[in-house]
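First the structure, then my questions, so here it is.
A protein chain is absent from this complex, but the other protein chains hold their places.
Let's turn to chain A:
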Amino acid sequence: MLAEKDKSALIIEDPTVEQTKLRRRAIVGQIILGALLIVFWELFSRIGWLDSYYWSSPSTIVRTGWTAIVHGNLLQDLAYTSGSTIIGFILGTAAGYLLGLTFWWSDLYSRIFEPYLIAFNAVPKLALAPVLVIMFGIGFDSKVVLAFLMTIIVAAIAAYSGVENVDKDLEKMLVSLGAKRHHVFMKVVVPTTIPWIVSILKINISLALAGTIVGEFISSRQGIGRMILYAGQVLDIDLVWVGVVVLSILSIVMYLGTVWLEHVLMKGRTPKS
């Protein structure tokens, strides 16, 4: 009786249910994997399979970190490093984007500048760090400048690639509707290049962080980079690990920030394939 009823029942498949199930299971799996890594790290350093002098251990890192927060300046250092990274990232990416967009306005100008853009991209900016620290001092400014230099060219090249991809027929269509160059720029060029600049945000935020940390390594009074350098010099390897863990967390948070930014900028359109 019941079986017959089942046969006549309408079967409606709902793919979203399957998707949600999969997503939930994946999250649980991710948490378990992370927990296992930490547990084994702790276990192996306790039983001596990992040399705890070099590898420290999660519990020691947490304890050292707590001390650094309470008795040291870990939080101020964190604010210092993240501040110069984010400011450098924003300034560099925005300036690079604008620079790349200017290449749309004149073919002659873009042809003259293009090789220099590529050449400057090839310069290892980090190698300039000692000069920059001398130029801009050992304070906040030199770190911002380094983060800025790390990001500007990447953004400029991305925007330039976007500019080169502007559909000529779209330009033609707008001109036939009476558009002047500034109309074409605002209504076609800028929207066309947005996916290109969005696609390098994640790269640029990590480049900015690398620039800042190198700046702090060279010379600084504050920052996570300086803390790591100092800890290394006094052979306090547990504190080095604290720095690395804090930087990793910072990096992940900023990465999530760019994902959110991407989402805002790409509202209502499909990402560049």
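Operating definition for what follows: a contact is a pair of C-beta atoms (placed from the backbone, for glycine too) under 8 Å apart; a residue touches a chain by one contact, two chains touch by 3 or more; residues count from 1.
Keep this in mind: contacts and distances are computed from a predicted model.
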UniProt lists the protein of the undisplayed chain, choosing from "Alkyl hydroperoxide reductase", "NADH-quinone oxidoreductase subunit J", "ABC transporter domain-containing protein" or "1-acyl-sn-glycerol-3-phosphate acyltransferase", as "ABC transporter domain-containing protein"
Among A:I61, A:I86, A:L101 or A:V188, which one touches the chain that has been omitted from the display?
A:V188
Just name the one of A:L50, A:A95, A:L117 or A:A179 that touches the chain not displayed here.
A:A179
Identify the residue among A:I69, A:L128 or A:L170 that touches the chain left out of the display.
A:L170
Kindly note down the residues of chain A that lie in touch with the hidden chain.
167, 169-170, 172-179, 183, 187-188, 191, 194, 268-270
